[in-house]
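To start, the structure itself, in structure tokens.
The other protein chains are all here in position, but one chain of the complex has been omitted.
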Amino acid sequence: MTTRAPQGRTRPGAADQQVGRPGVVWALPAALFFGLFALLPMVLVLVLSFTQWSGLGSPEFVGTENWSRLLDDPVMLKSIGLSLLLTALGVVTQTPVAMLLGVWAAGHQWNRAVLSAIFFVPLLLSAAAVSVLWRAVLDPNFGVPAQMEWLFGDGNLFGNQSTAIAVLVFVSLWQFTPLHALIYQGAAKAVPPMLYEAAEIDGAGRVRSFFAITLPQLRNTMITSMILMIVGGLTTFDTVLILTNGGPGTDTTITAFYMYQKAFRGFDFGLASAIAVVLVVAATAISLVTVRLSGYDKMRSELEGV
Amino acid sequence: MMNTRTRKSLTAAAVASALVLPLAACASGDSGGSSRPENEIHVMVYGDATNKVEQQMVDTFNATSDVKVVLDTIPGADYQQKLQTIIDTNAAPDVFFNWGGGSIEPFVDADLLLPLDDFIAEDPQLKDAFLPAVFNSAVIDGKSYGIPMRGTQPVMLFHNKQVLADAGIEAPETWDELLAAVETLQAKGVTPIALGGADQWPTLMWYQYAFDRVAGPELFEKALAGESDVWDSPESREALDKLSELIEAGAFGTNFDSVKFTDGGSPALLRTGKAAFELMGSWNYSTHYDVEPEWTDANLGYTAFPAIDGGKGDAANITGNTNNFYSVLAKTRYPDTVRDFLKLMYSDEFVEAQLAIGNLPTTTNTEQFLDQAASPDYAAFQFDLVKNAPHFQMSWDQAFPPAAGTPLKIAVQQFFSGQIDADGFIQAMQSLPASR
């Protein structure tokens, strides 16, 4: 797909003809709508983080009280570490599986097409459904662990931090790999076949072709996919809510879930807003850094071809 | 260039939010009675199978009343959250279901609720017709804020009769007997006690009962009032020791933190004989009955929580959901209608209807209808338990205000799974958000 793009921008004479070009006005409705429901709340959350509000009455300004409470909160600090850990594990597990599946599915064999269609199904399920389903499958007494004791021991998957995290990572892998595999599949299909043909003439095998051709060609795709994973990982909360409820103890209480707990179980909306600000800043910063480090934004604007 | 643009849009957004905030203040400040609906009162309840009785009461009432009652049901576990969301808005109900105690304390503090003492002065039955241990759960600062509705739900020790018979043991009446039973059952390869630890609140049930048996209810009242020294008292430590003893004996097995009651996991352990006991609220009977009625009638046994030798708490004390309550909003337009509606909560019709669907009302006249209950023996056992209890301790997660609920349950879970020791637990309890 990347091969088509350059033509549009390589003829300065044509591009300068401004006839028939739409004005900014075309972009305004969407921009305003998005601003109202996504950007304005971001500002509001900053304002609310300096208030105390229990849902009763109106928010009262309390200065930086929430922020100093947050800095002293061991659960908050722990949750940041957990969020980073879960996000990193998500990227590390999903990327190779999704990439291999995507490249594999990009092949034209009919069986690959059929299996790809099956692999796609988890993407159709809501997070609520996914979590409920896995909870049943992983029940220590009546689920898979009870029938595979050699692997799972007493099946106390939700009772230890390491296994509870492993479950969350695994379920995310199950749920989100199809999306990323698809993204990779699209990119892998766009790799010009001649490159492979050339490599074959040079006597390169399957593995070498993958590392020498496929992988470099998938660079941009990797970045897009990773940004989606990072943002998704940092803010996953429905899976945690239904699968582990942040437990055992606070061992899977990631920042997004902690915010939910503070806001809608403890009715401490001010503190929750402060946590939310941290989340927004972190997610934006990480995405920006990823984009910058990779030079991705430049590539996108130049629509670089092959 | 990007920067100036960002700054500009930030300014715009800040201005916009500055406009919205005072607007918000107006909107919620203006929640007086004027805009409330005319000639109807709204009654908001937790949505579940009991709603049909509530609807029946509403129909009975509406047959003779000019001001009509409208029943709004809010299904699901997030009832408290939803209630808190709307109670200070114009959408607030006139009367609402709650658990008493900490669940309504923030509303009392915010002056949203109507003290019911005037109602009671006009009709003493509104207080006298109910068992006192229950009624008191909705008394805050000496004023009554709730009238019991629905049924009481004491926590009891359930067992699988077949498993106990196979192991040759009786249901334990004392802590030592419980420990002995645990040992016997373990030797037979049965998990002695099913515990849905992943839900957290079943674990709390063990702790609050042990604490009550060892220390008695007064000490908890002090802790609730903010005396955090209580948690470091010898009684508190002894309760923790007792529990440690039980946990270390392997009473709950090793994977209880992966088991839930709410997905049917721990009940299935008990029913299939993989476990012998489960400490659970009285709804446990119908949980089993819904799945396997014959098994439940024949094999589900139930006893009071065991006594602890040398403890200060009366062995007849119980914990659990004392009852659910109707509380009244101060801004209701029709207080007289509300009062008349509440009178139905001790009527014969109400009691019979509740018993028929397996609930156990806590009115003084309940006893005479017990034989009409869905399972008469079970109802009678519970009723005696509640009637004879010197103290009925409301579940701690409901006695504390909502902000304390989560940290409380987490601390108990961590203690059970060995993540924190007694000192760590005491520290966690001492840092709970205080009642006021």
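As written, the chain order gives the labels A and B, with residue 1 at the start of each chain.
In this section, a residue touches a chain if its C-beta (ideal position, glycine included) is under 8 Å from a C-beta of that chain, and two chains touch if they have at least 3 such contacts.
Everything below uses one rule, namely that contacts and distances are computed from a predicted model.
**Student:** Have a look at "Phenylacetate-coenzyme A ligase", "Sarcosine oxidase subunit alpha family protein", "Carbohydrate ABC transporter permease" or "TonB-dependent receptor" and point out the UniProt protein name belonging to the hidden chain.
**Tutor:** "Carbohydrate ABC transporter permease"
**Student:** Touching the hidden chain in the complete assembly: which of A:62, A:80, A:133 or A:212 does that?
**Tutor:** Residue touching the absent chain, from the options given: A:133.
**Student:** Taking the full complex into account, find the residue in A:50, A:176 or A:260 that is in contact with the omitted chain.
**Tutor:** Here the residue in touch with the unshown chain is A:260.
**Student:** Please identify, in ascending order, the residues of subunit B that touch the omitted chain?
**Tutor:** Output for subunit B: 1-2, 5, 20, 23-24, 27-28, 47-48, 72-78, 82, 85-86, 89, 91, 201, 261-264, 267-268, 271-272, 283, 286-287, 290-292.
Here is the rule we use: only the chains that are shown with their structure count from here on.
**Student:** Provide the C-alpha centroid distance between subunit A and subunit B, rounded to the nearest whole angstrom.
**Tutor:** Their C-alpha centroids are separated by 38 Å.
**Student:** For subunit A, which residues count as touching subunit B in their complex?
**Tutor:** 35, 39-40, 42-44, 47, 54-59, 135-136, 138-142, 154-160, 244-251, 261, 264-268
**Student:** Considering the complex alone, what residue numbers of subunit B touch subunit A?
**Tutor:** Touching subunit A from subunit B are residues 9-10, 13-14, 16-17, 20-21, 24-25, 28-29, 78, 81, 84-85, 87-88, 106-107, 110, 112, 197-198, 200, 253-260, 263, 265, 268-269, 274, 402-403, 405-406, 410, 413-414, 417, 419-420, 433.
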